[in-house]
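Left out: one protein chain. Kept in place: all the others.
First chain written, first letter: the chains are A and B, and each begins at residue 1.
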Amino acid sequence: MSAEPRINNRKFRIRPANVVIAGYLLFLLVPIYWLVIMSFKTNSEILSSFTLFPDNFTLENYQTILTDPSWYMGYVNSFIYVSLNTVISLLVALPAAYAFSRYRFFGDNHLFFWLLTNRMAPPAVFALPFFQLYSSVSLFDTHIAVALAHCLFNVPLAVWILEGFMRGIPREIDETAFIDGYGFTRFFTRIFVPMIGPGIGVTAFFCFMFSWVELLLSRTLTSVDAKPITAIMTRTVSASGLDWGVLAAAGVLTIIPGAIVIYFVRNYIAKGFALGRV
Amino acid sequence: MEKTVNQRAWFLVLPVLVLVAFSSVIPMMTVVNYSFQDSFGGNEFFWVGLEWYQELLRSGRLWDAFGRQLLFSSIILAIEIPLGILVALSMPKKGWAASVCLVLMALPLLIPYNVVGTIWQVFGRADIGLLGRTLSDLGISYNYAQNAFDAWVTVIAMDVWHWTSLVALLAYAGLRSIPSAYYQAAEIDQASRWSVFRYIELPKMRGVLIIAILLRFMDSFMIYTEPFVLTGGGPGNSTTFLSIDLVKMALGQFDLGPAAAFSLMYFLVILLISYVFYTVMITIDKDEAKA
Partner (left out) sequence: MDWMAWTLPTALFFIAIAAMLFGMSLLHMKYPSVARIGVLGIETMRGDRLFISLLGSGFINLAWIGLVDAPQYGALIICGIFAFCVFRWV
């Protein structure tokens, strides 16, 4: 690496690249910082005084959320349908991604494109028909309805990402296994799935994430029993006399699941967001 | 590697087909049905033919929302793509600093859309927000809830904040795939920074940039939650983008017919753009397979 010594020589000089990165990260983190410290302030402090750091550091907002069922059930509901969706998406996407990565078959390119269009379709277009559809089969306000609705974009996403991972695995492995007398099912579950373990993990993460962050469909398809935290938050916003501190705390709690796992998938983030195409 | 022809692969795809057909084909058919009818109370329907299409296509409402949407998506692309590339070029190449950058940059991507809206709603308020307060202390009048221009600036800043990292991460992944021999050759030739970018880095990033443009265009084209939480489409209709308008029509007023006609036209545009990008992507994939 010939670039190395040059960087070392100038280690203590301010490089433009570092200024760009530092400025960009600052831009990213300041709004988050503001949300986080607001969640530690009392509502009266938020409204009356302008402080960069809470005067009276309080956990009251979090306490409110964790003790009030109308708040914490939102997290539980979100968690249930998001998990359901992740499991369903992975189960159906695994064999399909294998088919796309290994075989040519009638209409494969068109199917692959059709899946992409579902990822690109605006949820707003589907909100109304979904509402009618799930009401007519009396699944309205259930977790499974939201989980199935999110399959609209998560199944295509899972197929594309998994296909990207599977392409990287040499086909000779499949052939050897088949020659050794493995049936397809046994080969797939015993050999292939463990081999793309990281890929499955990353895909699960992205299915989880995209279902977790979505608001429009989950709000449209629920009213009480399966109401997700995101919908609870937006309804609080529209209500008058709202408690900013609690809202901020609720927001911080929704960021935490992603923030915990993010370190493990950091090298695959680009691949996941790019539908496996990187 | 040539793929083998195997028609039985269809059975492996079947579950996806059934599930996505249930989630997408049936609703789409319903939308087509609704778009030609008028409804009372959502259960009695009357055939009205092309009336809704005519009404929408000849009224200002759809075109205004479409215009705002195009303007928004263009501005987003014009800012996020260059900025994302710049950030990617500035990122540390390896070591702990690279990991820290990756993690911090990915953070906004993983925040629920409505929380993104909430963050900026709070951040921009003149009474309790850092940004709003600072601006008003500097004597700049800024109120995203009442001034259309301020609302636009805030929505754009929010989207740049939310999604530029996506472009940067993709571009960074593209940059990392460039063998160091390329850079060494460039150094021997004493190539300028610009020509290294123009003739080595940019061509290598072509594939990922196409994806970045596709995703950013499509996702900004269907943006709903963030501006809905931040401005509710206001002030007036100034930030009412296509999805916001559609949801207002479909779920707010429960106008099934017009909303369905709106949906179909919206979807047709999406389909066209997806197809163009898909074709470009496939072509690039083939080029790279040959190279």
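Here is the rule we go by: contacts are C-beta pairs under 8 Å (C-beta built on N, C-alpha and C of every residue); 3 or more make two chains touch, one makes a residue touch a chain.
From a predicted model like this one, the values you see are computed outputs, not experimental measurements.
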| item | value |
| --- | --- |
| Residue of B:33, B:74 or B:177 touching the missing chain in the full complex | B:33 |
| Interface with the undisplayed chain - residues on subunit A | 106-107, 110, 132-133, 135-136 |
| Contact set of subunit B toward the excluded chain (per top definition) | 26, 29-30, 32-34, 36-37, 39, 43, 45, 47, 50, 53-54, 57-58, 265, 268, 271-272, 275, 279, 283 |
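As a convention for this text, only the chains that are shown with their structure count from here on.
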| item | value |
| --- | --- |
| Intercentroid distance (Cα basis), subunit B paired with subunit A, Å | 16 |
| Of subunit B, residues touching subunit A in the complex | 1, 3-10, 12-13, 15-17, 19-20, 22-24, 26-28, 30-31, 34, 42, 83, 86-87, 89-92, 99, 101-115, 118-123, 127-131, 133, 161, 164-166, 168-170, 172-174, 180, 183-184, 187, 207-208, 211-212, 215, 218, 221-222, 224-225, 228-229, 242-244, 246-247, 250-251, 256, 259-260, 263, 266-267, 270-271, 273-275, 278, 281-282 |
| Subunit A to subunit B touching residues, read off their complex | 1-3, 16-18, 20-21, 24-25, 27-32, 34-35, 38, 46-47, 50, 52, 88, 91-93, 95-96, 98-100, 102-106, 108-109, 111, 113-118, 120-133, 148-149, 151-152, 155-156, 159, 171, 209, 212-216, 220, 230, 233-234, 237, 244, 247-248, 251, 254-255, 258-259, 262-263, 266-267, 269-271, 273-275, 277-278 |
